[in-house]
Every structure is written in structure tokens, then in C-alpha cells.
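Supplied in C-alpha cells, the structure appears directly below.
Excluded from the complex is one protein chain; the other protein chains are retained at their positions.
Letters A, B and C name the chains as they come in the text, with residue numbers starting at 1 for each one.
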């Protein structure tokens, strides 16, 4: 079962820049994370962008939609910042991309490079969800899976929740 | 969606004993791992035993089967040593425990306490698989999910593979 | 041999804020680091401030000098940002604080909270240097110890070097 994993950035993939002491994007850590997970699933990694999701424009979301549309694989995982993950999921859904594809967005609250990161757990969730679920657009995080139209990020508790 | 997580030990949960420098079992690290994963799924953790799966007897497997049978939750994750994970899955299947329950076994090749552990990834896989799959007995590891009767541990490559 | 450890912040002690995804200061991680190092040396930890050393003012450096002056212990370690560590060392030296005290500044290029941090190594260096060296003002980092007036941070190589 082939999976395409689209990289769009987000906290999960932030890199620590020693030159200025800030968290920025440089190279993705997702391949290394999958290796740590000893993942043998058939996954093609495709970098689309590496951005903080608060900085994403509609043009950026369109690039992600296009990558989904052009994907030879009908099962896609997208790593994404948590702040606008729901917005991107909505763009994909409204373009009908979930009709014949299983698309699972995931991310992390703590970058993979940090000791107590949730990145590896969330990646495991997303890689499994994309293989098990029927076509649709989903967010897999916090050990749960949500439909794109029934989820919100609780900014106080810093977790995703179903709307109803 | 309530999940029962049965602890049976295995490499995933090994503890380092400073007194003798050996890896043994003491307390489980699974709750800490789920917290690192910021898991908000409704999970009840039930310790059944903490054993190397090579040391498990038929009586031990019966204890695990009994815990499945008595579980109020019909979705169960079992952390287990990789060496006899397939054998335990077979015992559960032959007792018909997968007819009305989704049971997912997982484990790790590298203990959670080590820097490059696959434990968190595998736990994410198992927690997601148990929520997405219909009743049956499965093994979720290496970013893949296998039916209990179509999987083997490749002892050379140290990974799980489908039989056909 | 009693040691006073003054906290002033710096990269070594940066904390990851999940609310905004930035590295900021909150609580110090130095006590946890010393516990990880199983350090049994007699160390009193005194927070003076938690600041990026680029944000330190002369008033801040004066606070650090005052803490040295008032210290009952004549052996002091100061955790400090690397960017102006040499400047602070100079302030302490010019106030004559190194005449009867062994003062060792240290820090890190990668925060303690990150997987590949140099913090623990540098802390080991500083804790040892402060016990072994005669009175003076020193910087211990990169596995080396420098006199305050013969050291510079190489901003290209991101390491400390002797001036001559």
C-alpha cells in the first residue's frame, strides 16, 4: 500500500539554528523520524514547502492541494503546522480531494528535535490512519482521528478536539 | 471511543537497572510515553504482567486472553515482546476473541528509555489502528498493520513482514 | 568544597513555549541537568535572572557581579548566554572579583531541552573547572577552559577560541 507524505513544515519539523538561537526551517527531519520508527511502509516523501502554518497563504494551500491532486498515490499524509491545519484540511475538502483519496494531516506541539517531542507518536498515528481509513480528509493527532469538518484546536489546552 | 491497553512487557517497556547494569522490568513506561505523545484518547491501562516474551508460558498467554475476555472495552491494545507476539496473537484468535473485539498487539525493537527508540512511533500506530479497524486480531508495528495469521518476525532484518 | 551556581539564562536554559512555538525562558533546567549528571558536588543554585545574553544590560551584569561579591562560596559557576559571556567575564574581572574567587562561566550552543544538546557536557566541564582552578575568571566550554582575557566566540565556527 503506497503512501505519499507531503511536507509542508510546522512545529513538527522545526530546526534549531545555532547562529541566531531561533527555531526555523532548514531540512526536514521526517525521514529521520520514520527511520527511528523503523517504518517499513512504502512511503514517498515529497517536500512541498517548509513553513510555519501561520505564515501560509492561500497560494501555499493551493500548492498543497495541487500536490494531492497530482499524487499517483491515493493515500496521503501531510505534515503541517497545527495553527492552520484545520483551514488547510477545509481547502482540500472543498476541492473534493477527499472523494477518492484518504488524506491525513498531522503535526506536533513540540518539535521532533526536542527531547519530549510528540512528533514520533503523531507520525505513527498518521501513517496508520492513512492505511486504515476510507477516502476522506482527516486530522490525526493526540492519539485521535478527526474528520476535517468536526475538529478545532483548543488554544488554551493546546490539543485538538471534536466540535460535537 | 474507549480503549483498554494491556501491558505484558517486552522490549518496549524494559527498564535499565543501575544496580546490575541489565535491562529488566520494573515499572511500565507506557503511561509516560502516552503523555509524551500528548495522547488524549480515552485509554485505560491495565498491567497484566511485565515479561520478556521469550519467557512467556501458555499460562501467561491465558492471562492475557482472560484480560481481553473480561474487558469492558471492545478495543484493546496489547504491548508485548516482539519474539512471541505472533504466538500470543494466535492464541487470542483461536479463542475467538477477535470476533467482537478489535485487538492490536504492538511492541518495539528498542526500549522506550533509549534515545533512538521506535516505541513512541509504534504506540501511535497501535492506538490509531485499534480505533480504525473492524473486529479482528492485528499486529501494528514498523508503520504497518498485519492480520494475526499473515505475519512473521524476520529475525535477520528485525522487522515484521506479511507471509504472503 | 561548596560551589555557588548563578543562573543568568542563555541558550543552555531556554524553554520551549508551546503556546507560541518560541524558545523563551520560564523555569531553569539546570537542576534537572545536574540530577541527570548524578552530580553529588555541594552546589547551591541561585537564580539571578533568565535572559538571552544579547538582551543583558550593564545593570544586569552588575547584578551578576553583586551576586558574586555577596557569595559565601568562593567558587562560582555562572550559566550564561554565549554571545556576551566574554563581556560579563570582563566586567567581573575588572571589579577584581577573580582575586579571591574562582569564577567559571559556561553556556551552550544548543538548549538542554534538545536531543543533541551540549549543555550537559559543558556543565560537567564548568563544575570540574571551578573545583580545580585557582582564583580567577574563566570560561569553560567546548571541552576547554579559557582565561577571561584570552577568549573570543568565533561567530562563523560557533565555538570559543583563545585569542593567542
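In this section, contacts are C-beta pairs under 8 Å (C-beta built on N, C-alpha and C of every residue); 3 or more make two chains touch, one makes a residue touch a chain.
Note that the coordinates shown come from a computational prediction; the quantities given were computed from them, not determined experimentally.
K.L.:
Would you list the chains present here that the left-out chain is in contact with?
P.N.:
Result for the missing chain's touching partners among shown chains: B, C.
K.L.:
Give the residue, chosen from C:49, C:63, C:87 or C:133, that touches the chain omitted from the document.
P.N.:
In the complete complex, the chain left out is touched by residue C:133.
K.L.:
May I ask which residue of C:18, C:41 or C:87 touches the chain that does not appear here?
P.N.:
Checking each option in C:18, C:41 or C:87, the one touching the absent chain turns out to be C:41.
K.L.:
May I ask which residue of B:1, B:44 or B:158 touches the chain that does not appear here?
P.N.:
In the full complex, the listed residue that touches the missing chain is B:158.
K.L.:
Which positions on subunit C touch the chain that was left off?
P.N.:
Residues of subunit C in touch with the missing chain: 33-34, 36-41, 43, 109, 116-118, 120-129, 131-133, 140, 142-145, 158-160.
K.L.:
Which residue numbers on subunit B touch the omitted chain?
P.N.:
These residues of subunit B touch the chain that is not shown: 11, 14, 16, 18-19, 21-23, 52, 109-111, 113-116, 155, 158.
In this section, only the chains that are shown with their structure count from here on.
K.L.:
Going by the contact rule set out at the top, which chains touch both subunit A and subunit B?
P.N.:
Joint contacts: the list comes back empty.
K.L.:
Taking each chain's centre as the mean of its CA atoms, how far is subunit A from subunit B in angstrom?
P.N.:
A distance of 26 Å separates the two centres.
K.L.:
Cα centroid separation between subunit B and subunit C, in whole Å?
P.N.:
The answer is 45 Å.
K.L.:
Just the number, please: Cα centre separation of subunit A and subunit C in whole Å.
P.N.:
For subunit A versus subunit C, the centre distance works out to 38 Å.
K.L.:
If you look at subunit B, which of its residues touch at least two other chains?
P.N.:
none
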